[in-house]
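Of the protein chains in this complex, one is absent; all others appear in place.
Let's look at chain A:
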Amino acid sequence: MENSQFFVSLTLILITFGIYIGIAIYNKARQTSDFYVASRGVPPVFNGMAIGADWMSAASFIGMAGTVMLLGYDGLAYIMGWTGGYLLLTFLLAPQLRKYGRYTVPEFIGDRYNSHTARVIAAICTIIISFTYSVGQLSGSGVVIGRLLEVDARIGTMIGVVLIAFYAAFGGMKGITWTQVAQYIILIIAYLIPVIFMSLQITNSPLPWLSYGHVVSELGELDRQLGLSEYFAPFENGSRWQFIALMFTLMAGTAGLPHVIVRFYTVSTMKAARWSGAWALLFIGILYLSAPAYAAFSRFILMTNVAGQPIDTLPAWTETWINTNLLQIADENGDGILQWTEIMIANDIVVMATPEIANLGVFVIGLMAAGAMAAALSTAGGLMISISSSFAHDIYYRVLRPNATDARRLYVGRITIVSATILAGLVALNPPGAITQIVAWAFALASGTFFPALLLGVWWKRANGPGVISGMVVGLFVTLTYIFAAQYGGFTIAGIIDTGAGIFGATAAIITNIVVSLNTKAPSQKTQDEVKDLRYPEQMTYQDGDVWMK
């Protein structure tokens, strides 16, 4: 049984990876022009799916439902935060950035603010944000690989490092939209099948979204009987302000994440950017609407089928998960029965362990493993590429060695990928937090640096170079300091912990940018016109106070 599970999981992972690579090779052969032009011909619906695959990482796939399960209502900040950010992005930034027409966020910041220093700081911020994010991805792949090979999650992480370094060094694969469309489809099927099966098992309904409300209410009832606070009771695991701060951090971070914004540069027009944003959130929403259902069903099964069993007749799945060090079961009161409160389950294994707990069969479990690997590897690969392009292009080529050859830049890029992956892997060996928490730090950093820089850059023509430089530096400093002070020093304001740090970073950066900009020289008339021009569609051009139509 155990062996057959291993082979089914491995086969499914290999088949799905075969599909991705196959599509990549097929497209590469057909592709005549430039790398980015390929996605121009892709209709917004499929571009939306590709954004979805890029977006949904190990945090969404592996971590989120577990986080919601353990935090109850307070975990919903992740659901609303990671979807609501798309509105800020699509209304306020994406179409405008598309009209400005640069390929990367550091390029936009450098050119809009007309500052080399701003470009370099933006490149450094991209590296810090993507690095933090990828620690979460590696730690996620560690969970999956660890379970698959029945080894400690740390050994799983090391295997993940090798896979990701290889995957990212392949390079171009990432940019091919159709590969990502395939990744999205596999990922969403893998996620929905167990939710639908559990819904059938527990509520007899094939539509979990409509049926799990009663399960949530019933969980509250079970908690009351055990004398615990209800599952859905608000602000039990953190203050109201922590919820608000975390939700803001995730939303603003979404609107400022470099590897997501890049996807909107490659659409054809501002109109296509708006439609891509809408389709992307629809496809992402399917997973985000299902995660709380997943959480409720998992908790229900654990509370009713697992808790209350004699401790010496526990099913086989418990042992394999205990081996990964992410599940602890102890009969603390020595009555021979396992109680709900005696199960210590890590956020990060809930999604992967539930299909086993619910006995959904080897195929579903294998599919989950394949989906999780797609989520972790595709996002980590993309992050590594954005780290390497920031270093090799924005810093090495634009600043350090302006006359470096293409081959030399490619070489520097590859070295960057390999060293960044290894470094991130070393950090992930002993993860400083749960996957969703680590990823939330990356969002906090993005909301403290890029969100203010982009928002003011697009909507306030008076914002200038000195303003954005001091804004980004102050935002980065405030966010980092708050994360460290809250995580390691126990420092909090209004109960806001590390994951909500972005609200302070963003506020500080916006104020700094405005104050410094107003006290220094206004940007040139040309720059100011270019900013005003972003309010109009491509056919209209703003110049010297007049709008012209082409």
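The rule we apply is simple: contacts are C-beta pairs under 8 Å (C-beta built on N, C-alpha and C of every residue); 3 or more make two chains touch, one makes a residue touch a chain; residues count from 1.
Note that in this section contacts and distances are computed from a predicted model.
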{"item": "Candidate names \"Transcriptional regulator\", \"Sugar ABC transporter ATP-binding protein\", \"Sodium symporter small subunit domain-containing protein\" or \"Formate dehydrogenase subunit beta\"; UniProt protein name, chain not shown", "value": "\"Sodium symporter small subunit domain-containing protein\""}
{"item": "Of A:N3, A:N204 or A:Q539, the one touching the omitted chain in the full complex", "value": "A:Q539"}
{"item": "Residue of A:L10, A:V151, A:L282 or A:I514 in touch with the missing chain, whole complex considered", "value": "A:L282"}
{"item": "Residue touching the undisplayed chain, where the options are A:V195, A:M270 or A:A446", "value": "A:M270"}
{"item": "Residue numbers in chain A that touch the chain omitted from display", "value": "34, 36, 40, 73, 76-77, 79-80, 83-84, 86-87, 90-92, 98-99, 101-103, 107, 209-210, 213-214, 216-217, 220, 232, 234-235, 240, 243-244, 247-248, 265, 268-271, 274-275, 277-278, 281-282, 285, 288-289, 292, 393, 398, 535-542, 545-550"}
